[in-house]
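One chain of protein is taken out of this complex; the other chains stay put.
Moving on to chain A:
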C-alpha cells in the first residue's frame, strides 16, 4: 500500500491541479479539484499514519499525540481555510472597482503553453483558488481532528 501510495499521491495531485485549471468551461473547478487533492492527503494518512506528515515530511517534533487541535498541521489547515474564504470573498469584490456587479468575471486565453497548448485563464480562477483552499482546509481539518479522537 505504501508503494502504491508513493506513486498515486503524485498522480492525484497532478490530476487535481488540471481539474482545477480547466474548471472554467469543462467539468472541474475549485471544489472538485479541492476534494481530489484532499484524497491525496487522506491516502497518506491511511497508508502511513496521522503523524507521518508532521514528523517525517516536515521533520518537526510533535508537541503531543493526545489532541490534534494543538498540531501545527491542523493549525495550518485552519489557516488555509480562512485564507481561502477571504480570497474567494475578495475576488468577488474586485469587479466592484470596475463598476461591474459582484462576482463578475472576464478571461484571457494563453497560447503556446506546453502540454495544454491553449488555456483559458478566467478571473474566476482567483475565486476558484479560494474555494480550493476552503475545501482542502476544511476537509483535512475534519479528517485529522476526528481521526485523532
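Note that a residue touches a chain if its C-beta (ideal position, glycine included) is under 8 Å from a C-beta of that chain, and two chains touch if they have at least 3 such contacts; residues count from 1.
The working rule: contacts and distances are computed from a predicted model.
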| item | value |
| --- | --- |
| Chain left out of the displayed complex - its UniProt protein name, from "acetate--CoA ligase (ADP-forming)", "F420H(2):quinone oxidoreductase", "Complex I subunit 5 family protein" or "F(420)H(2) dehydrogenase subunit H" | "Complex I subunit 5 family protein" |
| Absent-chain interface as seen on chain A, which is shown | 82, 85-86, 89, 93, 95-96, 99-105 |
